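For this depiction, one protein chain was excluded, whereas all remaining protein chains were kept in their positions.
Naming follows writing order (A, B and C), and every chain is counted from residue 1.
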Amino acid sequence: MKSTVRSLWSRSTPGLAVTTCAMFLVLCFIFIYPLVTSVNPLTQDIENAFAPIGTPGHVLGTDNLGRDTLARLVLGLRTEILVCAAGTLLAAVVGTLVGILAAYFRGLSDLLMMRAVDIVLAFPNLVFAMLIVALYGAGDLTVVAVCAMAFFPNFARLTYGEVLSLRRALYVESAELFGGTRLQVIRGPLLRGVGPLVLAQAFLTLAFAVGLESGLSFLGLGITPPSPSLGLMIATGQQYFMQSPWQLLIPSIVLVVLLVALGYVADWVRDLLDPRGVTRVRRGARTGFAQRRNGMSFGQGAGA
Amino acid sequence: SAEGGSTDGRGTEASQTLKIGFSAEPPGFKTGVDQGSANKQLITLVRRGLLSYGPDGKVVPALASKYEVSDNNLTYTFTLRPDLKFSDGDPLTAEDVKRTFEYLAVPGNGAADQTSFANIASIGTPDETTVVLTLKKPQTALPKVIASPLSAIVPENAVDANGAPIGAGPFMVSEYRKGVSYKLKADPNYYDAGSVKLKEIEMTFMPDAQTRVKALVSGQVQFIDYVPAADYKTLENAKGVKLDTSHGLYGALQFNLTKGPLAVPKVRQAIAYALDLKAQNQAGTLGYGTANGGLPIPVDSEYYDEKQANHFAQDVGKAKSLLAEAGYPNGGFSLKLLTNSQYFGFTERAQVVKSDLEKIGITVELETGDYANQIAKGNSGSYDLMIGGPPAAISDPSALTGAFIGGPTFVRSAGINQDLYAQLLDKGAQTPDGPERKAIYQKIGDIYLQDVPFVTFGMGTAAYAYTDALKGFEMLSGPTVYSSLYSMATVQLSD
Amino acid sequence: MNARDDILLTVEDLDIEVSGKSIVEGASFSVAKGEVVAIVGESGAGKSMTAMAIPHLLPPGATRRGSIRFDGDELLEVSDAGMRRYRGAEIACVYQEPMTALNPLHTVGDFLTEAIRSHATGARGGQRRPQELLDLVGLGGYDDLLRRYPHQLSGGQRQRIMAAGAVAWEPKLLIADEPTTALDVTTQRNLLAMFRELVEREKMSMIFVTHDMGVVADIADSVVVMRNGKVVETGDVYSIFARPAHEYTRSLLSAARALHTSEADAASPAAAGAPEKPATPAGTGAVDPPVLEVRDLVVEYRRTGLRRRRTEESRRAAVRDANLTVARGETLGIVGESGSGKSTIARSILGLTPATSGSVSIAGVDMVGLRGRDRRRALSRLGVVFQDPTSSLDPSLPLWRVVTEPLWRSGKVRDARELRRRAEELLVDVDLDPAWIVRRRHELSGGQRQRVAIARAISHRPDVLIADEPTSALDVTVQVKVLDLLARLQREHGFACIFISHDLYVVSTISDRVLVMKDGQVVETGPTDEVIHNPENEYTRTLLGAIPVPDPVVQRGRRELAGAQ
Partner (left out) sequence: MGVVTVWGVVTAVFLALHAVPGGPASVILQGGAGGGEVNPAAVAALEKELGLDRPLFVQYVTYLGDLLTGDLGDSIKYSAPVSEIIAAPFGNTAILVVIAIVIGCLVGISFGVLSGNWPGSVLDRVLSGLLSVAVSTPGFVIAIFLSLFIGMRLGWFPSLGYQPPEDGFGPFLYHAFLPSLALSFGFLALVGRVTRTSILSVRREDWVRTARGMGLSRSRVFRRHVFRNAINPVVTVSGLQLGGLLGATVLVEQVFNWPGVGSTLLNAINGRDYPLVQGIVIVFAVVFILTNLLVDLMYRFLDPRVEG
């Protein structure tokens, strides 16, 4: 893992470094701003509803309940990122585990697990999410669960394909030969082997998760008010679009920028992990990667 | 042609086809069941009862040209107009009235005004055009009940849960596209067919409020219902569009009185003092509703009591001391507030409640979901607080009965102490209008202020918006607001 | 060399840069009409770049400087669009990778038709019909060939198809970039014969890129030797082989010859540095009880999965009734052409491919039915070196973890410091710098990787070392060093060794006994000398004859002999 990160860093481009730094700064801002500001994103001031951009004390104006848009944006972003990252993490862990186990042990476990994955994939994400929300009620934890369940198949499929070819790789076979138990092989070469791919996929999934969450919030099924989320802000902003278009534009722009940045980082991680770049490898490995790459990363999610 | 839909209705020779952007797909034609605003509005167009509401909300004759009440207030004699027909051409007789009213009286049929009809001891039909209702006990509001669209007379083949879309109203259903639209056309069999100007009504279902507003502004429809308060400003300023607003149903914070701190009346009083009704009105109706507490009685009603309505003016200090008296100094407990994200005003109100209650140390956690979720949880009483409102189908203080008396349902606070109110409410319902009746309801109000089984926010807001080419539309106010489409029988599109 | 007016192509002071990096510097050589020029050198020397610079088929970002005169035209001054006139029609190419150089979506017919139509008719007379072209490259006998896709052809067939496409317009110059490297010896021999025939019949010149001195000896008229992007020597094939001027040429030759020392007719001078055969401790292995014994081994590959249909091929046995034994300190060589089942034997000894029937026993312990810990313990007596050093090393581990993997996996040594110490020792053992224990796979060259793989294989002192083509991926010079190393380690550690290769001469330098395989069956087995000098089996004889000897005189003599027979 450390070497992966190191090699990634050494091969970054200026544009990328800027993006990464910007993302890092934004992250810092999101987490530090609430600590230093006195503006509470939940404080209502109905008299002051729909204050325009640039109002003193409300740099980005206020919403329908007179709450400060900047503060809500920051808190919304933080909630969004935390919730979606938690969901993505869970999806990555479960999906990777399922994929590895199914591909490594094959047989019945393969059949059962990958069938379960197929079943989840056969539901469009949003439908799936709506059912779960209807089941457990809206809320942060539900969003985490929704992301985990909706996106674990992406990871499962990815690691499944990768492990299927990895387990035939000579170095994995030799690990078994040299006396590695199955558990050791899984923890060792297999996990290390899928690590970079999972990492790249995780960034992409994070973007998908943010998209899904904002869609859910838009339908009122995501994060519960009054805590803000980008989707909620867009949904509310749309209601008052005629009165105060910025309340729609600001969160939309932030959402798109966030997603673009995530996608960019995901692309970058994926491109840099392309073995063609890392070492001169044989052609076999090359075509293998090409196939995998086409199978990976997208899943559902884009556009949802 | 129908292309674009943007020019229709504004041409020189007005086409008299009214396109409506309708807030929901009406669930159906179940006889007497209150299936929401969309359904009531559709019924208002397609069916008719013995009576209906005039432009000012007063009861006016409809299928019955007149009625007489006996001196003891127990016998009502209705005289039907001659040669009434249903839209399918079948004659409408006193028998149909009897059958309909008897159906409405059966509890399992789910009629909204079931108790009113159950109060009818017998229905006599001396001839084809005379109906005699004999009541068990007097009911002052009976004419209003009968004027409600839910009491419309239906033919024999429609008196059931899957009722056919047939009635004796000014319009008849000519086409129904599931999930898309209803098309209505003028019913030649309507008793007053001559004064119906509209030839056709096209109701397209647009569940999303923004969509309706967009559709109206861009000219794709000429009339929309259930305009969200958020868009009043926009529509007031839009050219060629008229916005009618009035007061709608009451909003309230309901309690679950069966458990925890909320079982203590002082705690409920404290909460009532903590709430800022003005902010509520602002958040839930953007200021177009009213901010009055007390009993949910419309401000323009003669039974409205100004003093009671302002009893719980926001007073955080008092709220805190009440909490302390009740044994909860500084609050310190937390409550689950049930609401839904499907309809405008609910989460908005909930957020204000949350911020108000947190000022007196009560933690509030919102629970949202779709409306079905709220109904289910509300019906089973699995909530502490809920954004809701008392039911009312008619503009009469006797409608208060629904807010206090009856089986467990989401429209009433769970575990309400019905014995406190039952007797007085019964008396009020039987007493004819007058000072005696007013005193009874005042007394109920005093009990309410001590007991606080729910906190009334004030009246909600309701609005219709339409092209200003539409002349003659009259919006009703208060509980009867969703009967406003009665006036569609006489409106006209000009150019 | 040749008279001036005979010259077809002159390359002078050619520099090639790829994205600012100098790849080839000042290369000069010429090709006469009808001449075959071989470009040789180790991997990465710039051979392909030099050759591909002529038709300007370099990778994007490559720039050329200097002069390339072809048939009187200065090619460096011709625009890319203008080069179209030359490509295919005047200068045609055959590439190294037969698998990827043909579009997988086009049938042979499509390919040939496209080659024929690539230039406007009437420009020159020469278009032929696809079937004609197939006849030309010796594929006339198959009737459905035109409708087949590349993946339905063998490697040799693919190369022939490419050659057929290349001669569609009777080019004046044919550039063949290592067209036989990926193929086995018998196929290689046939292809070389085909190229010779084509050149003679079509009166073409040819540039033949290769790193195999045997091939050079077989086909070339003159030789260009390259190293690190520079041409170090050019000359007539006989003089180069007889009197190599440059030191690099000499080392190239001696390495190549080292692998042929045991050739029966030792016409080539014995070279220095040939690996010494390890002295078997107890004379012959027959005395010792075998450490490894394989009895009646049958291996069939069965396609797994429910969807796969069982095809005829899938049920064919990859190994049929193989028997072999190896004793302590003994080396058994297994040879055979590609697909003959060599690796399959190794894999089923290691338990990586389940045997269909038969038995494998290691130091008397029968492996069949052994599970879990017992099995791991038995397996820990084996060490293995795979053909592909790259994929056998975990890319994400540092070398000290890699080479000591058998130790920590088996739990013999757990302490990290101790592991590092052992790793350093092991690296020293295989002539690598002990400081490299912190490096990772991608920081090593191919030869170094193979050494690491060997170090790992012997780290736990196995009783048997199984080496599956450990040198096939390596350059000759490196190959010799690795073989040396193996021999030395065997002397020191005394393990038994199974050495697999498709090159009979490589095997002979290191083995005590040899086992020859064909189509999954053992066709001949015996002491190395006997098999090499007196092959009993017809197939063994063919195999021996197919390997080009790195000496033009001998090689051409052998060829004529074979042709006369």
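Here is the rule we go by: a residue touches a chain if its C-beta (ideal position, glycine included) is under 8 Å from a C-beta of that chain, and two chains touch if they have at least 3 such contacts.
Note that the structure is predicted; figures quoted are calculated from it, not measured.
Shown chains touched by the hidden chain across the complete assembly: A, B, C.
The chain that is not drawn here is touched, among residues B:Pro170, B:Pro261, B:Pro391 or B:Gly428, by B:Pro391. The residue touching the chain not shown here, chosen from A:Ala51, A:Leu255 or A:Val269, is A:Leu255. Screening A:Ala51, A:Ala71 or A:Ile132 against the full complex identifies A:Ile132 as the residue touching the chain left out. Among B:Pro82, B:Gly179 or B:Pro435, only B:Gly179 touches the chain left out of the display.
Taking the whole complex into account, chain A touches the unshown chain at residues 115-116, 118-119, 121-127, 130-132, 134-135, 207, 211, 214-215, 218-219, 234, 238, 241, 248, 252, 255-256, 259-260, 262-264, 267, 290, 293-295, 298-304.
Remark: the residues of chain B touching the chain excluded from display are 1-5, 23-28, 30, 33-40, 107-112, 114, 161-162, 177-180, 204-208, 211, 214-215, 217-218, 220, 226, 249, 342-343, 369-373, 375-377, 379, 391, 393, 402, 406-412, 482. Against the chain not displayed here, chain C makes contact via residues 55, 57, 81, 84-89, 92-93, 95, 97, 100-106, 114-115, 118-119, 149, 151, 162, 165.
Everything below uses one rule, namely that only the chains that are shown with their structure count from here on.
If you sketch which chains touch which, the chains link end to end in a single open path, with no loop closing it. Put simply, the C-alpha centre of chain B and that of chain C have 88 angstrom between them. Contacts from chain A toward chain C in the complex involve residues 1, 3-4, 106, 169-171, 173-175, 177-181, 184, 188-189, 192-193, 195, 278-279, 281-283, 285.
Residues 97, 99-100, 304, 350-352, 376-377, 379-380, 382, 384, 386, 388, 390-397, 405-406, 409-411, 440-442, 456, 460 of chain C are the ones touching chain A in the complex. Touching chain A in their complex are the following residues of chain B: 209-210, 213, 228, 230-231, 233-234, 278-279, 282-283, 286, 340-342, 344, 347-348, 350-352, 354-355, 366-370, 373.
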